[in-house]
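Here the complex is missing one protein chain, while the rest keep their positions.
Note that the chains are named A and B in the order they appear, and that numbering of residues resets to 1 at the start of each chain.
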Amino acid sequence: MQVSFTAAEIAAIVQPVSTRGVTTETIRGLAALTDAGPGDLSFLGNARYKPEVAGTRASLVLLPPNFSGAPSANQLFLIVENPSVALARVCARIELLLSPTPTPGIHPSAVVANGARIAASASVGPLCVIEAGAVVGERCHLQAQVFVGRDAVIGDDCWLMPGVILAARCELGRRVRLQPGVVIGSDGFGYEFTQGRHEKVPQVGNVVIGDDVEIGANSTLDRARFSRTVIGEGTKIDNLVQIAHNVIIGKHCLLCSQVGISGSTTLEDYVVLGGQAGLGGHITIGKGAKAGGQAGITSDVPAGTFVNGTPAIPFQLERRIAILHQRLPELFKQVDALERQVAPK
Amino acid sequence: MQVSFTAAEIAAIVQPVSTRGVTTETIRGLAALTDAGPGDLSFLGNARYKPEVAGTRASLVLLPPNFSGAPSANQLFLIVENPSVALARVCARIELLLSPTPTPGIHPSAVVANGARIAASASVGPLCVIEAGAVVGERCHLQAQVFVGRDAVIGDDCWLMPGVILAARCELGRRVRLQPGVVIGSDGFGYEFTQGRHEKVPQVGNVVIGDDVEIGANSTLDRARFSRTVIGEGTKIDNLVQIAHNVIIGKHCLLCSQVGISGSTTLEDYVVLGGQAGLGGHITIGKGAKAGGQAGITSDVPAGTFVNGTPAIPFQLERRIAILHQRLPELFKQVDALERQVAPK
Partner (left out) sequence: MQVSFTAAEIAAIVQPVSTRGVTTETIRGLAALTDAGPGDLSFLGNARYKPEVAGTRASLVLLPPNFSGAPSANQLFLIVENPSVALARVCARIELLLSPTPTPGIHPSAVVANGARIAASASVGPLCVIEAGAVVGERCHLQAQVFVGRDAVIGDDCWLMPGVILAARCELGRRVRLQPGVVIGSDGFGYEFTQGRHEKVPQVGNVVIGDDVEIGANSTLDRARFSRTVIGEGTKIDNLVQIAHNVIIGKHCLLCSQVGISGSTTLEDYVVLGGQAGLGGHITIGKGAKAGGQAGITSDVPAGTFVNGTPAIPFQLERRIAILHQRLPELFKQVDALERQVAPK
């Protein structure tokens, strides 16, 4: 990163409630407490790393209100409400420096069909393809090699990174961010088995994505058989996630990488799914429910519960059983001993 | 969807065995029984939703021969052999309207090497790349940004969606449909460990895909070390599936999303693998065998069996053991109680 901030500039960004110490260093990098050196900004994001603050060589450290230590020489502590949030603000400023706002306009190498409507403030990068009837909103950034299918609609302020594919008739809300290689609107996996063959059930619905959704690299979201596959406002989806046709996902959910959700399943708001969790079809995950990594869920999960394992059961019970599972060798021995005692041969 | 059918047009498509009632509505949408309103077509695809027919507001409902209810006012029942198949026919008609047949020809922005042979009836869309020696069959549709490598062969009537990559020397049969982002012909994962390093074993085989195969978005199929990786006629593969080198898949198999198959494994015909199932290498899955979601299969599976779990065992046994597994806390208590009874302290 070629960035450079004075301590005063960082303070202006994070708005500390108080400060301790002083540094004359220019801040040129970010680093974890133990990795940082002079010229680095660091932070205490998790209380368990508190002992590392004393030894850090960072010039500037973001710390929570209850932190009591003193800085070393040429070191400045900025006491902030929430060091992680403060760091995120610094990173947001750095991101702006690193990724300047693109110039509006359509790159001459892009192929835009007649009848596509591109807002004047939008930027369509090199080698994008936009089919007829598509709509691209204000200040959108289609970075490069993006595909936008017939009659697809993109709301304002979206960022589609290189290689994103938004297929025909699918719709994005505002401020949607699609990481590279995301596919939205592939056909749902639907067949009728007749006369020894799987005959395709045409998938004529679409995918509708709410405001402020982010989707990770190479994830795939299938269009509905008919009607809509839906991702609710504010939901964040990690890389290599599979969303089948007619899935309905609520608002502000978190889906970690490699999660797979089968057809017609519903997630209510604020659901969190750990990495590689797999969900069967036609089930409902209640509001605020959580599932551990690799969980296999084949029936409804009540709101507010935390499940784990395959088949998924309440987390505490699953942990308890997992421990007993590892004691099976001992249990078999106990039972053998009992049998010998009860009926000695 | 901007579609519009009269009830008579729908009847002409689905060829009902009988009808009940009448509607004057124009059909402009499809919806599930409980979601439908006037102007919608709905259907009874699964007997368990039968009670919903009475209350549906759909103007037109596809129903099975054994359905006995009567339509409400301005509602038409079409009694058909198989409502799901009938609906698929309607959807196929809608799909044709939504995705008009592309005009033959090569888009001026496509890069086609000298020596590639493109059928005159084929359509090569914007920003495709076709390398030397490749063959594209009659009526093929390479939608946009597709890559076709050196000496690859595409049979008649294939549809390659945006971003598909068909690497050198791989072969597609007829009517193959590749969803966006599919990669066919990546190198197999083969190395020899010598002198502390993994030395690459060149992968010089190819991938051969039969007629009527469909492959889901961002799935990856590796070329053989030598000889061929094979996908049999009529097999359907969902999104984000991994097929390793030298895998042989039979005809009419179904592989759900995120399945992974290791090298040199064979699937006979009509195998069905649930989502996220993982298969070890060098094993054979017999004809018509099935595996549940997330199953982990490391040895041969006999034809016609249904396996589940990791390691996978027969489904009924796995279900029974899974239930006993959840009773482990109780079992440990029983054994402790027995020990106290047998040898009281």
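FYI, a residue touches a chain if its C-beta (ideal position, glycine included) is under 8 Å from a C-beta of that chain, and two chains touch if they have at least 3 such contacts.
Everything quoted here is computed from the prediction, not taken from an experiment.
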Given A:Ala7, A:Leu30 or A:Ile297, the one touching the chain that is not displayed: A:Leu30
Touching the absent chain when the full complex is considered, from B:Glu25, B:Asp222 or B:Glu268: B:Asp222
Full-complex contact with the absent chain, from B:Leu76, B:Ala122, B:Leu142 or B:Leu240: B:Leu240
Sole contact to the chain not displayed, among B:Glu9, B:Glu81 or B:Glu199: B:Glu199
On chain B, residues whose C-beta touches the chain left out of the figure: 109, 111, 127, 129, 131, 145, 147, 149-150, 163, 165, 167-169, 181, 183, 186-187, 189, 191-192, 194, 196-205, 218, 220, 222, 225-227, 240, 242, 244, 258, 260, 262, 276, 278, 280, 294, 296, 298, 310-311, 313, 317, 320-321, 324-325, 327, 331, 334-335, 338, 341-342
Chain A residues touching the omitted chain (full complex): 1, 29-32, 35, 82, 84-85, 87-88, 91-92, 94-95, 98-99, 107, 109, 125-127, 144-145, 161-163, 177, 179-181, 212, 214, 216-218, 234, 236, 238-240, 252, 254, 256-258, 275-276, 293-294, 322, 325-326, 328-329, 331-332, 335, 338-339, 342-343
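The criterion applied here is as follows: only the chains that are shown with their structure count from here on.
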Superposition of chain A upon chain B: rotation angle, C-alpha, nearest 5 degrees: 120
Between chain B and chain A, distance of the C-alpha-averaged centres to the nearest whole Å: 26
